[in-house]
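Heads up, one of the protein chains got dropped from this complex, but the rest are sitting where they should.
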Amino acid sequence: MLKIENLHVRVGGTEILKGLSLELGAGEVHAIMGPNGSGKSTLSYVLAGRDGYEVTEGRVLYDGVDLLALAPEERAAKGVFLAFQYPVEIPGVSNVYFLKAAVNAVRKARGEKELDAIEFMRFAREKAKLVALDAELLKRAVNSGFSGGEKKRNEVFQMAALEPRLAILDETDSGLDIDALRIVSDGVNALRGPDRAMLVITHYQRLLDYIVPDRVHVLVDGRIVRSGDKTLAGELEARGYAELGG
Amino acid sequence: MSGLISQVPDPAPSAGAGWLATLRHEAAAYLHARGFPGKKHEAWRFTSVREIVETTFAPEPAERAAPAALDALGDDGTWRVAIAAGRPWLDGAGAAPDGVTVESLADALARDPAALEGQLGAGVAAQDFAALNAALFTDGLVVRIRAGADVTTPLHVVHVATPGEAPRAAYPRVLVLAEPGSRACVVESFVAAPGGSARHLTNVVTEVAVGANAHLEHVRVTEGTDRTVQLASLGVRLARDARYASRVVTLGGALSRLDLFVRFEGAGAEALLDGVYHVDGQDHVDHHVRVDHVAGHGTSRTRYRGLADGRGHAVFDAIGVVHRGAAGSAVHQENRNLLLSDAATVHTKPHLEIDEDDVAASHGATVGALDEAQLFYLRARAVPLSEARSILTFAFARAVLDGIGHAPLVARTSEALLSRLPEGAALRGGLSA
Partner (left out) sequence: MTAPQDIEGILAKRYDAGFVTDIEQDTAPPGLDEGTIRMISGKKEEPSWLLDWRLEAFARWRRMREPRWAKVEYPAIDYQAISYYSAPKQKPKLESLDEVDPKLLETYAKLGIPLHEQKLLAGVAVDAVFDSVSVATTFKAKLGEAGVIFCSISEAVREHPELVRRYLGSVVPTTDNFFAALNSAVFTDGSFVYVPKGVRCPMELSTYFRINASNTGQFERTLIVADEGSYVSYLEGCTAPMRDENQLHAAVVELVALADAEIKYSTVQNWYPGDENGVGGIYNFVTKRGRCAGARSKIAWTQVETGSAITWKYPSCILEGEGSVGEFYSVALSNHYQQADTGTKMIHVGPNTRSTIVSKGISAGHGQQTYRGGVTIARGATGARNHTQCDSLLIGNSCGAHTIPYVDVQNRTAQVEHEATTSRIGEDQLFYCRARGLSEEDAVGLIVNGFCKEVLNELPMEFAVEAQKLLGISLEGAVG
């Protein structure tokens, strides 16, 4: 589904990704781990289409299509979803209104019928249950005044509503306590399916006890230095990145 | 030499001394050079320490008052250790919960001084009264919550002041180290033993380091009396993705001053800084909260509620600083006060200093009286006036108290506040339930 080939990316003149390659098939969940500054967030932003990330070499194919040529909203419409490491606050725009606009924009692009207000509320309440999101938060402005944990749950809630084919979770576990981590992981696991691929980026090995990946990749200094099955995460915990980076 | 400064040893040049000796010498030198703050210091404009500075305090004798004070607190489901006369009473505390080590600061420094280098003194700069503590502390506690530990029993440090017939002082120091991925609740209570007629000064410094992705709730309750003077500093450092929830409850005192410093050192951290204070009689309570967003994507919410009655005096000052480079920070400050008498005074000043574009910020402050319409409504339902006032006063404060994550502590702090309100005794149980 997703094929990244020899990807080189510069940010503000500095090369961050230095030839990253990765292949992710439908139904698979891959984890990417790495120390601070290894390029994890750069990878997620490049895949979602943020400006300011200059691809100098390599390519990214999504269902055979050149993903990098698409605008962010086109990628979203084609089923690419990024759960942000730092979800953005949008004052004044209610969470449910925002999501309705997003869901309908995506549905429209897919040639599906747009949901009216009543249909959407029913749909949203259903999805909110998945991550035990308080119904009050649906009415509040997008991420405004949400706690860190609520923001992360809101991301997974949006993911459930937008039903992506490729989900990139950028440090969705950061800042969560053990109870919140369980809720978020259960939500993510419920969304696993044969047609959906997930790329789970994390700083903390603990997440992979809850979302068990098919493959684990270790990202150090802009390159994947090792790949393996889930036992690799445990090895990392014990030995640290430095040893594996060599 | 007399007064507080006479307690501070003269700084002697200390070539080749360890980091701790350097810290102490610098603190003492600072005090001898600068003296104690007066009214011309912006941070001390509304709080006079002249009388305290002129008092000569004797070190508090190490009496066996601590266990009695602990018993007086009743059972609140916490694991408890007392600090009195500036030193911990660990023998009566029993084994700390799993995942936690608690050690006397003096022992820890004797055993392995290098282990605390870069921790002790890193959360609170040695200025003003924190310098006094740095120069004079002899003992205290080191609480370490081990990486990944999920500690369900709150760790309760009870500071006991025992006033005597002549002015006494204690200089305890507490270090809380929450290692990466841990979760715990630390409680600090400040109580006074009955008796004594002279002033008692507690000059305490607490330093907290919350590691990456660690969660720490920190409850801090002061029950002041007309003899207690507290000059306290609390410094908190937050690593990447750390979560810190502070609940400060300050109930009176001849002078209760807290300087709270929170520093966002790692990205994506979050701090919830809640407080409630009550002054009555001649109480003087002063909270200064400074939040420094150095790393980005952090969120801080400061939310203090104040109750001012009698001839009490309450000061609240909050400053939120967003440093250049701390993009994506969110800083919110709110201070609401109820003025319950004509003679009570409230000074409030929440403000922001922002050096970065990509920031969400808000601040607000209110000072007002009880809502006449609500009072009337209660009285029309046969609630006597003074009781009605206390019900509404308590309701105003409980938004903060209810945030405490441990139910027996919510009950204990609620009871402590209620007992200070007129007719409050009658309301106990009913309202704090």
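Letters A and B mark the chains as written, and numbering starts fresh at 1 in each.
By our rule, a residue touches a chain if its C-beta (ideal position, glycine included) is under 8 Å from a C-beta of that chain, and two chains touch if they have at least 3 such contacts.
Nothing here was measured: the structure is a model prediction, and the numbers come from that model.
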Visible contact partners (per top-of-document touch definition) of the missing chain
A, B
Of A:22, A:60 or A:106, which residue touches the hidden chain?
A:106
Considering the complete complex, identify which of A:13, A:92, A:111 or A:194 is in touch with the unshown chain.
A:92
Contacts from subunit B to the absent chain lie at residues 328, 339, 342, 357-369, 371-372
Residues of subunit A in contact with the chain not shown:
48-52, 71-73, 75-77, 81-82, 84, 87-94, 97-99, 101-103, 105-106, 109, 141, 158, 162
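One rule holds in what follows: only the chains that are shown with their structure count from here on.
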In their complex, what parts of subunit A are in touch with subunit B?
36, 85-86, 89, 91, 144-145, 147-148, 174-178, 203-204, 206
Which residues of subunit B touch subunit A in their complex?
148, 150, 181, 183, 212-213, 215, 240-243, 268-270, 272, 297, 299, 328, 330, 332, 360
